[in-house]
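Yeah, one chain of the complex is gone here, protein chain that is, but the others are all in their spots.
Chain lettering (A, B and C) follows the sequence in which the chains are written, and residue indices restart at 1 in each chain.
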Amino acid sequence: MKPAVVHLELLVGREVHDSEGKRVGRILSVTAEREGEDCVVREYLLGPAALLRRLGITTLRLVGFRHREPLRVPWDQLDLSDPEKPRLRCRAEELTT
Amino acid sequence: MRNFFSLQSSVARGCGAILVFAALACQHKTPDQELLDKADPVGAWIATLQMAGEKWLANSVPTSFVKTTCEAADEDLDQAAGETAKSQAGPAVRDPLRQLISQARAAGKGLRRAAVANDRPGAAQEVRRLAGLRSGFAALKRRQEGAP
Amino acid sequence: MKEMDLVRDVLDKQVVDRDETKMGRVDGLLLEVRAGQPPRIDSIEMGFVVLARRLHPRLEEWLERLRRRFGVSSIRKTARYRVPWSAVKDVNPYCVQLDVAALDTPAFDWERWLRDHVVAHVPGVDS
Partner (left out) sequence: MKKWMQLALGILTGVGGFFDIGNLATSAQAGASFRFQLLWSLLLGTLLVIFLVEMSGRFAAVTRKALPDAIREHFGFSAWLAPFVVLTLVHFLVLASEIGGICFALHLVTGLPAAAWALPVAVLTWLFLWRSTFGTIENSTSLLGLLTLAFVVAAVRHHPPTGELLAGVLPSLPHHDPAKYWFIAVSILGSVLAPYLFYFYSSGAVEDEWDSSYVGVNRGIAFLGMGFGSLVALTAIVVAALVLAPRGIQVDDYHQAALMLTDAFPFWGFVLFAAAMAIACLGAALEVSLSMAYTTAQTFGWNWGEDLDPREDARFCLVYTGAILLSSLLILFGIDPLKLTLVTMAINAAVLPFVAIPFLLLMNDRKLLKEHANGWISNSIAAFLLVLSIVLAVVSIPLVIVGGS
């Protein structure tokens, strides 16, 4: 089976639903690590907070954003078989943030 | 991801439309007043021609400037004449204004001719004529503002 | 850089070649999803067509058709210039550096064409 290829730039902003179809948040950041020659994905960061983390605004003196820690989804918990509709392989509650 | 900017611009368009409508609605001026307000550029051009003539006589501005200023003035005065003819203002305001505009255009052409021909007395005479027109225009506006 | 945020530190980042010549931006990033293993970064992509797809897939097809009809493909051979991740020398806050020479990559097709066909013919350019 030819390895599936996913375009990260199209994945950004997609809504993620858990195994029961419940809306969990949007993919807004992806962390990765070097592993020998390669660079592999570690976690997907979901939810608006991730956007703020991506913009580097740590203290929220500006606009009264509720500062929620971004939802961290380990790589193996996200099913990317259909990149248009990424789904969690578990229920939202089972994710340990 | 819904783009924040397009949301913001549609809000702007909505409020903008309301504002334009409000601005137009509250203009309840009488046609006479409206004509005179729109005739402000006429007074401005008469004063400009007078100043240009004075400065030319004082060798402060080149002849080419007087020529092109007179041409620009004539263009705008011609447009003002057209608008005045079409306006529904009463003859008490419309006729003196139309006369003023045609005299101003004549004075402008005279000034242009005098400057190009380097005819200083002729230019001085046009400047005096323009000064008269200017006080005429001011009087017309005062009479109109005085009247209810 | 050990741990990276692919979106903040790589995507849309300025791409430079071996001697720091600017050659475009990371318009796209390809992940290879493997069974039982974490997705691996396969390559980065550059090009207007890649950007178009980020806006709307139909835009990409329309641009592709436009490219062929106007013979643009003779200037820009490949619509999307794909660089294997192994060619990435360094990822730093300032740019993503590739171990390539910009001039002989497709990223510079337009630059080369304009230089040779337009700039060269401008009077006063002591070519």
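Assume a contact is a pair of C-beta atoms (placed from the backbone, for glycine too) under 8 Å apart; a residue touches a chain by one contact, two chains touch by 3 or more.
Being a predicted model, the structure only gives us computed values, none of them experimental.
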item: Absent-chain contact - pick from B:Ala72, B:Ala92 or B:Ala139; value: B:Ala72
item: Among C:Met4, C:Leu51 or C:Leu98, the residue in touch with the chain that has been omitted; value: C:Leu51
item: Contact footprint on subunit C, counting only the chain that is left out; value: 7, 11-15, 21-25, 27, 46, 51, 54-55, 93-94, 102, 110-111, 114-115, 118-120, 122, 124-125, 127
item: Residue numbers in subunit B that touch the chain omitted from display; value: 1, 3-6, 8-9, 11-13, 15-17, 19-20, 23-24, 37, 40-41, 43-45, 47-48, 50-52, 55, 58-62, 64-65, 67-69, 72-73, 76, 134, 138
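Please note the rule applied: only the chains that are shown with their structure count from here on.
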item: Inter-centroid spacing, subunit B versus subunit A (mean Cα positions, whole Å); value: 65
item: Centre distance in Å when subunit B and subunit C are each reduced to the mean of their C-alpha atoms; value: 57
item: Distance from subunit C to subunit A - Cα centre to Cα centre, in angstrom; value: 25
item: Multi-partner residues of subunit A (at least 2 other chains); value: none
item: Residues of subunit B engaged with two or more neighbouring chains; value: none
item: Subunit A to subunit C touching residues, read off their complex; value: 1, 3-12, 28-35, 37-42, 54, 56, 75-76, 80
item: Subunit A-facing residues of subunit C, complex; value: 2-8, 11, 27-35, 37-42, 45, 50, 53-54, 85-86
